[in-house]
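Heads up, one of the protein chains got dropped from this complex, but the rest are sitting where they should.
Presenting chain A:
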Amino acid sequence: MPRYSTGEAPGGHSYLQKAAMNGSCKIENGGLKNGYVKNGVCPEDRILNGGLYKRPFHEAFEETPMLVAVLTYMGYGILTLFGYLRDFLRAWKIEKCHNATEREDQRDFVPLYQDFENFYTRNLYMRIRDNWNRPVCSVPGERVDIMERFTDDYNWTFKFTGRVIKGVINMGSYNYLGFAQNSGFCAEASAVVLQQYGGGVCSTRQEMGNLDKHEELEHLVAEFLGVDAAMTYGMGFATNSMNIPALAGKGCLILSDELNHASLVLGARLSGATIRIFKHNNMQSLEKLLRDAIVHGQPRTHRPWRKILILVEGIYSMEGSIVRLPEVIALKKKYKAYLYLDEAHSIGALGPNGRGVVDYFGLDPRDVDIMMGTFTKSFGGAGGYIGGSKVLIDYLRKHSHSTAYATSMSPPVAEQIITSMKCIMGADGTSLGRERVEQLAENTRYFRRRLTEMGFIIYGNSDSPVVPLMLYMPAKIGAFGREMLKRHIGVVVVGFPATPIIESRARFCVSAAHTKEMLDEALSKISEVGDLLQLKYSRHHFVPLLDRPFDETTYEETED
């Protein structure tokens, strides 16, 4: 059922009333209880949570309407019944089985293709598969060209018609600052570097693959983040999954947000440390876990944990929410834990200077122990970085698998990142980067405000460029993607494994490259499709996260 509705205050309050309440009666929220807020300070200007926040933190997750939830479950029920029917037909060889099957001579083996035999993939995802993996045949900028394809066996195979759908407005790429371009200064600089260095490096950083471009990039990243040193990797996912094992191990405790990205989850699991999950962005839940960890120590032996590492993301890519970083930092300082911040989506996209969530809250980057991020999104490149103290980076250079085994970053990609980062910093002598950051913030607020006014259920923070629009019903996932493409808008629709089963959604990513006309066109088409599919579920019962009392019964101990 609705994930965010446990014990919420009765709906219908406007956010401002609540905000006023937070400022004056601090008993209501966790701030006072946590002990890091001084008593008796009642700021007049409605600063949230006792002055930890320098700007209003407006985050809403509207409750799922009951009727919609019931109909969604009913829809999944019907699809599941037909899935069983089709599986029955396949098992009895009445219908041809398209998916991967075992070889005839290995029939009695344990099945090898367990994953592909997944009931959900075969019977539910297959029916609307045409909405994903559409081949794009242009630069993924604000408009893209998409190759038209058709299927004559209900999405098991696709064939190209040879036509191209031109000028589709791209609302799906993580091109936050619009640096995904095939022309302009970034592309030209990359072309020059390609001439000089070639495309590949064919070695790792520890051997023959350490170019001057990489050193330059690392210095620039450290300067950009405001930390002592930084290190870059060729793949963003591997940055997380290979560096967390270098930092934590057996006897360590990892506290991870429940909605963390798969790379963080994989890294935490590979490390062998004990993992405990706290409720999404819920500081009471985090504090309880921290307190328990310190009081009880390791299970059975009750020795103290060797270290405690908190894993959070800057912007959560499926919820569009922004981490409560001031509170996390206060907690981490109080309980002397380490903080690993994944800024994959937030770097470049948040903050007045585009320097991520730390900049957004106006905090000191040195308070975050490990600053991780990717170049894939805002910089239009590829790869990831880790920033932090000199000691940390030197340690990682020696111990991380990404350094030892991964081929180093392609020089043109490094150059793309260098030029785009310099542009954001204003080091190229123009104000272009700053304008883009401001444009993105403006586009984000406009797009979110208009969608909310239209009556859609929109999740997340009002400043987050990731905008999830709730669809709920499984048939509407397919219908929304198809109807939007018909109207020449490219969107990303997301269903079950990535989201909870009933909370299917469409996810828009606003870019600085979108002009107001494009956004208006997209908005009018979204409204049109929203009317056609009856997606305007909102009853304007906003439930600000801050006011949800912490319910002890809703969170599970992960004691082992």
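Quick notes on this one:
To be clear about the criterion, a contact is a pair of C-beta atoms (placed from the backbone, for glycine too) under 8 Å apart; a residue touches a chain by one contact, two chains touch by 3 or more; residues count from 1.
Note that in this section contacts and distances are computed from a predicted model.
One chain of the complex is hidden; its UniProt record names it "Serine palmitoyltransferase small subunit B", one of "E3 ubiquitin-protein ligase RNF181", "Serine palmitoyltransferase small subunit B", "DNA-directed RNA polymerase subunit beta" or "F-ATPase gamma subunit".
The hidden chain makes contact, of the residues A:Leu71, A:Val136, A:Val164 or A:Ala404, with A:Leu71. Think of the hidden chain as still there; on chain A it touches residues 71, 74-76, 78-79, 82, 85, 127-128, 154, 473-476, 478-479, 532-534.
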